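A protein chain is absent from this complex, but the other protein chains hold their places.
Showing subunit A:
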Amino acid sequence: MSMEDYDYLFKIVLIGNAGVGKTCLVRRFTQGLFPPGQGATIGVDFMIKTVEINGEKVKLQIWDTAGQERFRSITQSYYRSANALILTYDITCEDSFRCLPEWLKEIEQYANNQVVTILVGNKIDLVDKREVLRQRAEDFAQAQSMLYLETSAKESDNVEKLFLDLACELIREAKQNKLDNNDTAPMPGEGKTISYLNCCSLN
């Protein structure tokens, strides 16, 4: 895919406890699959999906934790230059909800200030096993000024909406930033990957 095939490119990063369904959300969205009992996704760094929003092509680069959340050992560099974070918990697992403040601390520490964060309660197909009431999660999200959405990767409920809403929000912010043009703080993503640097040197 060449550079010109999209109008926007956003890096979206998933975090949250192990087993809450982060990878399922990504695979459902990018491939339309719900892999039952899928193992770790060996060798896959991030997944790509290009969507069209109001006639603009938006390329979403969706990064998964590579299992480093299992023992709370996510590298800081994972958070760098993310445009959006999807903080996921499992509505049938109180523990995954209780860990959210810890995750928010990590976000505050390592992610860029302007990152868009959305809280996602996954597994709403298992409604009779629900441990975290919707209202409680909504209150929590509001207190932390995050968006909130409940999803089911299995039933494909709200999965499309999750990523499209995020894309819309990111476009809105990007346009806003361009208007404001306030460059007081250097934005992450200012640097270049080596391959981009290489392009520069040819000129």
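Following the convention adopted for this analysis, contacts are C-beta pairs under 8 Å (C-beta built on N, C-alpha and C of every residue); 3 or more make two chains touch, one makes a residue touch a chain; residues count from 1.
In this text, contacts and distances are computed from a predicted model.
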Exercise. The chain dropped from view, which UniProt name applies: "NADH-ubiquinone oxidoreductase chain 1", "Probable ATP-dependent RNA helicase DHX34", "Trafficking protein particle complex subunit" or "Rab proteins geranylgeranyltransferase component A"?
Worked result: "Rab proteins geranylgeranyltransferase component A"
Exercise. For the chain left off this view, which of A:Leu25, A:Ala66 or A:Ala153 is in contact with it?
Worked result: A:Ala66
Exercise. Hey, which subunit A residues sit against the chain that's not shown?
Worked result: 1, 3, 6-11, 18, 31, 33, 35, 40, 42-48, 66-68, 70-73, 75-78, 80-81, 83, 95, 99, 102, 105-106, 108-109, 174, 184-203
